[in-house]
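For reference, the structure is listed below as structure tokens.
Left out: one protein chain. Kept in place: all the others.
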Amino acid sequence: MRLTPRVKEILSWYESDNPGTKANLARMLMHGKLAGTGKLVILPVDQGFEHGPARSFAVNPPAYDPHYHFDLAVEAGCNAYASVLGMLEAGASTFAGEIPLILKMNSSNSLLPKGDQPNQAVTASVKDALRLGCSAIGFTIYPGSGASNDLFEEIRALAEEAKAHGLAVVIWSYPRGGFLSKDGELAVDISAYAAHLAALLGAHIIKVKLPTDFLELPEAKKVYEEKKIDVGTLAKRVAHVKQCAFNGRRLVIFSGGNTKDKQSVFDDITAIAQGGGDGSIIGRNVFQRPRAEALEMLDKVMNILK
Amino acid sequence: MRLTPRVKEILSWYESDNPGTKANLARMLMHGKLAGTGKLVILPVDQGFEHGPARSFAVNPPAYDPHYHFDLAVEAGCNAYASVLGMLEAGASTFAGEIPLILKMNSSNSLLPKGDQPNQAVTASVKDALRLGCSAIGFTIYPGSGASNDLFEEIRALAEEAKAHGLAVVIWSYPRGGFLSKDGELAVDISAYAAHLAALLGAHIIKVKLPTDFLELPEAKKVYEEKKIDVGTLAKRVAHVKQCAFNGRRLVIFSGGNTKDKQSVFDDITAIAQGGGDGSIIGRNVFQRPRAEALEMLDKVMNILK
Amino acid sequence: MRLTPRVKEILSWYESDNPGTKANLARMLMHGKLAGTGKLVILPVDQGFEHGPARSFAVNPPAYDPHYHFDLAVEAGCNAYASVLGMLEAGASTFAGEIPLILKMNSSNSLLPKGDQPNQAVTASVKDALRLGCSAIGFTIYPGSGASNDLFEEIRALAEEAKAHGLAVVIWSYPRGGFLSKDGELAVDISAYAAHLAALLGAHIIKVKLPTDFLELPEAKKVYEEKKIDVGTLAKRVAHVKQCAFNGRRLVIFSGGNTKDKQSVFDDITAIAQGGGDGSIIGRNVFQRPRAEALEMLDKVMNILK
Amino acid sequence: MRLTPRVKEILSWYESDNPGTKANLARMLMHGKLAGTGKLVILPVDQGFEHGPARSFAVNPPAYDPHYHFDLAVEAGCNAYASVLGMLEAGASTFAGEIPLILKMNSSNSLLPKGDQPNQAVTASVKDALRLGCSAIGFTIYPGSGASNDLFEEIRALAEEAKAHGLAVVIWSYPRGGFLSKDGELAVDISAYAAHLAALLGAHIIKVKLPTDFLELPEAKKVYEEKKIDVGTLAKRVAHVKQCAFNGRRLVIFSGGNTKDKQSVFDDITAIAQGGGDGSIIGRNVFQRPRAEALEMLDKVMNILK
Partner (left out) sequence: MRLTPRVKEILSWYESDNPGTKANLARMLMHGKLAGTGKLVILPVDQGFEHGPARSFAVNPPAYDPHYHFDLAVEAGCNAYASVLGMLEAGASTFAGEIPLILKMNSSNSLLPKGDQPNQAVTASVKDALRLGCSAIGFTIYPGSGASNDLFEEIRALAEEAKAHGLAVVIWSYPRGGFLSKDGELAVDISAYAAHLAALLGAHIIKVKLPTDFLELPEAKKVYEEKKIDVGTLAKRVAHVKQCAFNGRRLVIFSGGNTKDKQSVFDDITAIAQGGGDGSIIGRNVFQRPRAEALEMLDKVMNILK
């Protein structure tokens, strides 16, 4: 297998990484239906941890089985499958070598007391990622939370260890907590800042939510208006977020959020493609649909991105 | 000794574990009267820590002696005996090789100030488990507690170390604290979530309480009703919890709670058996009865499960 | 020197310990006037830390000198001398080989702000105990305190290290803080629970205060009354506490508390002997008396216990 | 290359450092247009972390690209380029050997909840600095903050590790938080104290803001007035701060603050030169101007300092 010129170009952005990490990035970029295009579609399944099993899987009962998700990701030709420790342990051997894996290192859950310091528990180690044959670790930060400095220090240590062992680092950057308003969590200035923070923290792949055209911080709003930064369409906002990730020199993928009708999903993906986004991480919209429908949807998603 | 097909099937669920851990799981599954059936009856004695010695043992004074419980578990043909550091140190040599042991790693006590952040103290190490010849470590998490993320991070570290040393991991998952109501602690949506969290944290064996048909979380209640998840009988609830443990691919055992009349115990066990539960962990109902009566009860319990 | 049958029996209780730890237990049990009897009288001098030097030593000024206490313990034929880091460093070489030493690892002091989370500072290490030639480490826990889980986790780590290096572990179990009433600190249900907790935490020797017949916890009170546990005399209470220490399979010694008249001391010791207690740890009542009087008192105490 | 006498003199101040650290100090002092003069102009780019990408770079969009800043610093002939982990990872290989690098080890951000305990997250390690080929680590302390003791302990550990590995240490000393007034943050007594603290903590290069003639602490004010310490002009204040850095035996550079008109910048630099300051760290005033204008400005700045 030869890397495509586009994948080689992407790898060139990660100029400080060792060959092991570059190989794992290449493994994800050269796998599945989008292999070689530089685009990524990743299946993430951490809903069970976040919202509990019935809310996640009752709508599509075969999804209670960890093997279901490995199989779905392989069959759909996703670039990687991302999940938490127990889920990966339950299938990593059966599906060894069939799809790159991302071990999600920290998780939140719906039973936690609410507060202005949202946080996550670290539930896996870099050694776990290595023994399970993963290509990358995943980690969520909550910019804005009173616990965000702790989260930054945790990913600092985990990313250093992961990179030293040839793994790639994926950061989920989800602003929340502190003084952030509910609208602000999806505001384009905040999303762009969130993507930038993830890049500064050393992420290879950055995952943010698709932003709205709301502007949260007064100081930022002034700049967006004075400099006439165009955030009027979703595609423009995707392009702005990508620019804020080292002028595009970092992979940025966008998440779909909760289940919605198919056309909305395709519209989102089209905007990502038009804005130069690097792909999508799409969970509930996939595994909460019947398998055949999910495969058909993913096929269409990948065709849009290709 | 050859493993039975059922035990081989169970071991196949733990596909990411090393041979040492699989051997220790097999050791428990192939021991005692239920050997080879895939069912488990475990004797746990941590009541002294939780409620004090007189409340635990005065009703049956021979039980003040740590040897009493080892002997009882051996005689009854339990799959394993679980207790805290001091209790195991006091008999592990005398009963070496007679029954698999589970070292309970953390404990709470009745003298602790109450609050919304229930927690436990870690009172043993993986090295302790190894030097005492144990097959597994046990650990309690309190989903819902403000201290739950700390508990998750503690078991993450202990489980990683235990698995690396060929031990199995048993998680007691007991929701409490935070915004959980008293009824919610036993609600079926919460119990199922608790079992799922334990599975995601990497438990080999999950211990939860038998759930009621109460539904605690409004978002979950909606799903249970829309999807018509049948939780009308105890057996159905057991089956649902088992489904939430990786579609049944994890061992789930249920605890009996405080002392009650024998028929209630047998009814509970019958429901576990009907619902496809993997067995029971039964403490006070055993050691707070006279020895002969306890042995007779355990025999009946095992016959129901067999 | 041959161990006596009684000492051999006592050592048999500690069946999970390595020969080094057993040898150190034997060293204490085979030393002094009570050598071989299985009884222990230990001189503890941590009053200076707890209450300051003048309150501790002004009544008997030679006691300002650390050598005084070593010499007194040797001369009286105590089984061991227990003190804090600085005190042991000041005499361990002069008196090397003349008496077994216990290094008290944590201490409180009278200048600390009061609160419901009483705690102690760890002021020595296991390495200190080894370099000073000690036979055991000593550690205070405060069951009931909001800091008790922290204390339990500290002694867990220290005890593991001590045992691995062939030292014995002595736990001072002093209930206080949290919701405990002043009377409750000495209540017999609480003392028995405190002794049990120390045993569960892996102590070889447990030190508690002599309990009153008060019952603190309503749930416990019910059991004591229903089961007619006899706590009407001090001797009965000593016997009950000893039963709660693994049915007597752990050494339990009782402390004398603040200075009182000699007859009260002898009455206490007589009750300990009658109740089957394993001895006494007696500090202020000894070093706050003139040397000759102290020696005479200790001689009588030992004769009662013999 | 031979060191100039001035650089040799400066190195002689760091008499306790190993040759590796001295070589890295020399590397910065012998690089760029000011090579050999003993003066330093450093380009720092951590604005993206502190204020977000749009507020930092929208005014000059090429600055979104990490390579832009490396290139600018090289082209301008700065002594060093300082930035955070992700920024350095994105260009350290392309520009390897072209300019000394300073890895900024901790960072704050604008989404953090406000409070009287301002703090920063540690986002890089000494190993990161070594693998990226840096000459120094940079670290911000907030004297006055309730978190300042934590910050001091963090830099203590990082500086020890950095020095042992032959790196130099740059401390940004920015008083804020606690009882400090807004005016006090720039008060000359506070700035001088801040510089002194950085020196005492072992910094090789100290960065403070240019102080005003305000005096914050009453006890200090009394001394400044009694001893007639002349703080009437900016140059005098620079000289006083430099005196407070070990009587001038530590390199002290001053930051420019937010963007202002060019003449103000040149006036500041002139005062630094007149007061005997060792240079300037100048970020926003450079990268928020068009490249040609920035290069012209830096050239003038260096000519003033030369």
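First chain written, first letter: the chains are A, B, C and D, and each begins at residue 1.
What we mean here is this: a residue touches a chain if its C-beta (ideal position, glycine included) is under 8 Å from a C-beta of that chain, and two chains touch if they have at least 3 such contacts.
Model, not experiment: these values are computed from the prediction.
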- The chain left out here touches which displayed chains? C, D
- Item | Contact partner of the left-out chain, one of C:E75, C:E98, C:D128 or C:D267 | C:D128
- Task: For the chain that's not shown, point to the residue among D:G146, D:G166 or D:G276 touching it.
- Result: D:G146
- Had the left-out chain been drawn, it would touch chain D at residues 13-17, 116, 143-144, 146, 148-150, 152-153, 156-157, 160, 164, 175, 177-180, 189-190, 192-193, 196-197, 199-203, 217, 219-220, 223-224, 227, 229, 240, 243-244, 246-247, 249
- Item | Residue ranges of chain C at the interface with the undisplayed chain | 48-49, 51-55, 58-59, 61-62, 64-66, 68, 84-94, 107, 109-114, 119-125, 127-128, 131-132
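Keep this in mind: only the chains that are shown with their structure count from here on.
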- Expressed in steps between touching chains, what is the minimal separation of chain C and chain D? 3
- Query: Among all the other chains, which ones are in touch with both chain A and chain B?
  - Reply: none
- Query: Measuring centre to centre with C-alpha atoms, which chain is farthest from chain B?
  - Reply: D
- Message: Tell me the rotation angle, 0 to 180 degrees, that brings the C-alpha atoms of chain A onto chain C, to the nearest 5.
- Response: 145
- Express in whole angstrom the distance between the two chain centres, defined as the mean CA positions of chain B and chain D. 58
- Task: With chain centres taken as the means of their Cα atoms, state the distance from chain A to chain D in Å.
- Result: 36
- Multi-chain touching residues of chain B, meaning two or more other chains, are none
- Query: What topology does the chain touch graph have (line, ring, star, complete, other)?
  - Reply: line
